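This structure is in structure tokens; I'll ask about it shortly.
With one protein chain held back, the other chains of the complex are shown just where they sit.
Now for chain A:
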Amino acid sequence: MVNVLYFAWVRERIGLPKEQVETTAATVADLVSELKEREERYALAFSDLTALRVAVDQELTDFDAPLSGVREVAFFPPMTGG
């Protein structure tokens, strides 16, 4: 079980900020593939991965990152701080 968080337009497109996902995905990319198969809104949100960033346990990483032992995965657009 992993907590999946969505921010900014990813959250709006998927329609929720956070959910628990039962998954055996080995990597973030595998998790994305599972989510995309669920429903159209997920497929839309994840249609262009170059427009997305991912954090695993609150550290910025990439889509190849392994999910073993991970508690939290977050998807969001490029950040605009400052």
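Rule of thumb we're sticking to: a residue touches a chain if its C-beta (ideal position, glycine included) is under 8 Å from a C-beta of that chain, and two chains touch if they have at least 3 such contacts; residues count from 1.
What we mean here is this: contacts and distances are computed from a predicted model.
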item	value
Complex member absent from the view - protein name from UniProt, among "ABC transporter permease subunit", "Molybdopterin synthase catalytic subunit", "1-acyl-sn-glycerol-3-phosphate acyltransferase" or "SUF system FeS cluster assembly SufBD core domain-containing protein"	"Molybdopterin synthase catalytic subunit"
Among A:L5, A:V21 or A:L49, residue touching the chain not depicted	A:L5
Residues of chain A (touch criterion as defined above) contacting the omitted chain	5, 7-9, 55, 58-60, 74, 76-82
